[in-house]
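One protein chain is absent from this view; the other protein chains keep their places.
Going in written order, the chains are labelled A, B and C, and every chain counts its residues from 1.
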Amino acid sequence: MEQQHKSSALLLGLLVFGALAILTAVEFVFALTIKLWQFLVLIPLIKAGLVLYYYMHISRLFETDLDSDHESYAYKLLTNRIGLWLFLLSDAFIFGGLLLSRINLLGLTRPDLNQVLGLAVTSILLISSFFANRAEILMECGERKQFIMNIAVTIGLGILFLVGVVGVEWRLAPFGPADSIQGAVFYVMTGFHAFHVLTGVIFLAIVLRNGSRGLYSAEKHWAVEASVVYWHFVDVVWFFFYPALYLIGTLAK
Amino acid sequence: MRKFFSLGLVRGLIWQILGTAIGIGLLTAIRQLLGLAAWKPEPAIVFGALLGALFFLYGVGVLNNWIRVAAGEEIQEHIDESRLGWRRYFGASLDHKVIGIQYLTLSLILMVVGGTFALIFRTELANTGMQFLTLMEYNTLMSLHGIVMIVGILIGVAAFMNYLVPMLIGARDMSFPRLNAFAFWLAVPAGIILLSSLILGGFDTGWTGYPPLSVRAPIGMQMFFLGISLAGFSTILGSLNIIVTIIRQRAPGMTPFRMPIFVWASIATSIISLTATQLIGLSFQMVMFQRLFGMGFFDPGKGGNPILFQHLFWFYSHPAVYVFVLPGLGLISEMLPVFARKPLFGYKWVAISSIAIALIGFLVWGHHMFASGMAEYLRVPFMYSTLLVAVPTGVKFFSWLGTLWRGKITYETPMLFLLAGIVVFLLGGLTGPPNATISTDLHLTDTYFIVGHFHDTMFGGYVFPFFAAIYYWFPKMTGRRLNEKLGKLHFWLMAPAFIVLSLVMMRVGMLGMRRRIADYDPALNFVIEHKIMTVAAFIIALGVLVFLINAFWCIRKGEVATGNLWNSRSPEWQVPSPMPIHNYETPFEVVGEPYDYGLPGSVYVKFKESE
Amino acid sequence: MRKAILLRMLLCLAIGILLAAGGSELAFRLQGNTSSRGPQTIELVIPAGTTVIVAQGESVLPASQNFVVGDTLLVHNQDSVTHTLGPLVIPSGSSASMKFDQAGNLDYTCSFQPSQYYGIDIQPALSLATRLEASLVAGIPLGIMLGVYSLVVFQLNPKRKPTNPD
Partner (left out) sequence: MNRKYLVVAMALLLVIVMVALVYAYVTSNSNTFHGSLISPPKPAADFALTNQTRSTVHLSDFRGKYVLLFFGFTNCTEECPLTMGFLKQMHDRLGSQADMTQVMMITTDPTKDTPQVLGSFLSHFDPSFIGLTSSFNVLQNIWAEYGVTVLDNGETHTSYVYLIDPQGNLIATYPLLENADGITADLKYLLSGK
């Protein structure tokens, strides 16, 4: 039974990842061929919906309490979930504000950036999200060894993403933050996002350390769930930032 | 002496100084390594201030538990700190009551400081020409008065939400006590940084900090932006905690429509400050970046757009006004039935009105920009939605009148402040529509009329209910009640003086007195009005002084009051004052309506029999 | 329960937005032919014998005309000779048209004015998008208010939570 549940969960994760990959590819092709921004808004919305439902388990927020004792672990777990999600909601407003500012300032033009690199970092983050999901499932099934391996991969990919954006992209970009409005928008958006990725990586690293010291069990692993959900959230934000920075509109002069 | 240094606050301050120094040194060193001009004050000071705030948090000790969790150690819930006695009020405590009182003290300190600023430049304005302030000093004081008061109010709101909400819903503590402590102690360095702008050249933008002016202002501007960003983050975490607590920690039987009105108001307030605050933080950080890295967000020369700032800014700062007043209105509805000995009229309508005000308030920010260039056609719907806010507010007024109607009213000090609050907020409310209506607003924008309207809403919606609440719950906090005579003196000094002040403000506004300016033309001949306002301001200050003396005196020597002083139905008054460390030894169940005063045989809470 | 509240809210939002849109459109129509109108096709007729009159230094047509962005100017030439207006050449008895796709105040050279210039003032049009925005700005708050108060007036189920902030 336990095996059954685990394998089906892993399979589902894989399927969702496949769907996300296809969507991203289609998005990229559309951006090159049909320059309609509506598609580039719709597709990220679908991707976000998938991640919210399958990877972040938004439905868990609405579970009814089995244990009404306010001091019990089960009750506290749901409380913590609500707290985390409210924090994410609040955080989403920063990124929403950044997106609106970008729309207001750049309209249907986009900065001149390296398309290949953009697609690369996006895929890296997407794959890391996939491994994060695996890690959580494996923890739920109490398989510590594999859990640790997957978390490690996630962290590695996260660091790779940071290097790709901050280390490479910021150097390759044809403008500095002070040169043009494109520069300003690009650096502030990627900067804010990179900061969140960094915190996510640190969070995951702490979880990895404590996990390897056997602090989490199949029953009690709130920290794991929290870090993974946060990681998925950072990924969802990038779903919207990627088209906003790389794909939508025509190149700004 | 060792006792003194063991206080969290002291350690925090020492660490903050240390952190600031390290930050400045570090950045200078980095610039040295990058081969830039080593000493550039602005980035160094900003970085220093930021690091200082972080060091403060470490020094005060709110991070210890989290660090230990991260290190994989076990930490215990609900620590009993009673052994610390009074000293726990000066350190990182996890008890929501302690934190609430800490918030309250900080709020009072900030508002006294802000009020002093007001007195200074009010005296300057008493006569035409510049007497003893330079223009820059005037602008700085005026701007700081605005923002310090706003932060003070935010913190005061947090104070009562922290202190009351868990009690009212019968919770043991907040859902996240450590987050709660963190949120409070973040506000302290934020306040310090904000005030430090005084010595760093000040800033002359008013509390709105519009670019491009705020891009050219002295370094004090950066302290303003940084301070508000931190304070904003603190309110975000605080409100998150409140929402979760209200959703999760309610006593059995407390269905939403049996929650006290103040709890409803807290939820509404928290929804706003949880979400919208991020945008003012963002807009301020964008200006900081524009100053530090030359990013041209609001610089048309680089393709930026100054109006964007105003949109981001007001998207928070308009709902923020409701953050200030909603809890105050909640407090009025909370206490009014107690003194009228009658059920609250139209409970459900009042409860829902808080939510309505909060949600509608999100979408009306445009009315601050009627005069600053938005699509003409869009001004009308913004006007409409703004006027829409009057509906739920009217509902609340109607409920208060209905509650007072034929009530057996007794006039203790809290009640006096409540009535003053209602009257003053009515003034503020009635002067709102003229500012919401485009045609009149274009004439009134940036005049003292706005200032008068705004102060009316703040005093009616926050200050008076706030004082009422202090007089009302002081026994719950200390076990002693405030002196009635001094309280009445405080009231009779403050309320009439304020009403005069605000009405005169509106008059000079309509006569053409512009807000935020250091001087005015004697030919406009309202010098005498300005003299009246200055005198009124000092009388208000005197009233507050009386209150402070009263408070300090009564904490130690006040008349002991441990019972249900006001004969209230609310659960916290059913247990002896001051409140036990973990609130209710015996949990209670909600079995009736909260405000059925004077109805024979009606019960609100029933305590479980403790075996 | 949660679904019921959600549906109620969406319904009320829809009602509010519809009401607002109605009001907005009504106002828009009532405003009539002011600068804030939608784009149209505007005809300009160069009457027969214009050249002769213009040669005497008198003007047949007004010196300038107002448009909004998106307008199309259709010039008919009933005169016996070919006329020009800015980028247009209009052979006698024929017509040519141009579309204004950005706001501005232009002076086009032309052959049917003594001054040889025709002023064209293009104001930003009141597009459908703006009106839609207006309907949302006014409609959403209205809908919210209807929604929350409807929870008091027509209660779904008094036992459970009417407004659940999470």
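By our rule, a contact is a pair of C-beta atoms (placed from the backbone, for glycine too) under 8 Å apart; a residue touches a chain by one contact, two chains touch by 3 or more.
Keep in mind that this is a model prediction, so the values were computed, not measured.
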Shown chains touched by the chain that is not drawn here
A, C
Could you tell which one of C:Leu88, C:Leu132 or C:Val152 touches the chain left off the display?
C:Leu88
Missing-chain contact among A:Leu50, A:Leu78, A:Leu113 or A:Ile127 belongs to A:Leu50
By the contact criterion defined above, which parts of subunit A meet the unshown chain? Give residue numbers in ascending order.
8-9, 11-12, 15-16, 19, 22-23, 26, 30, 33-34, 36, 39, 42-43, 46, 49-50, 53-54
By the contact definition given up top, give the residues of subunit C that touch the hidden chain.
81-84, 86-98, 109, 111, 116
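We adopt the following convention: only the chains that are shown with their structure count from here on.
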At the largest C-alpha centroid distance from subunit A we find chain C
What are the two chains with the top count of C-beta contact pairs?
A-B
Where subunit A and subunit B are represented by their mean Cα positions, the distance between them in whole Å:
35
Let me have the rounded angstrom distance from the C-alpha centre of subunit B over to the C-alpha centre of subunit C, please.
45
Identify all positions of subunit B at which a residue touches two or more other chains, and write them in rising order.
243, 247
Please list all residues of subunit C that touch 2 or more other chains.
166
Contact footprint of subunit C on subunit B as seen in their complex:
243, 246-247, 255-257, 267, 270-271, 348-349, 352, 355-356, 359-360, 363-364, 366, 375-378, 380-382, 384-385, 388, 391-392
Within their complex, subunit B touches subunit A through residues 70, 72, 77, 171-172, 175-176, 179, 236, 240-241, 243-244, 247-249, 252, 274-279, 281-283, 286, 289-290, 293-297, 302-305, 308, 311-312
Residue set of subunit C touching subunit B in the complex reads 20, 24, 27, 36, 126, 130-131, 133-135, 137-138, 140-142, 144-145, 148-149, 151-152, 158-166
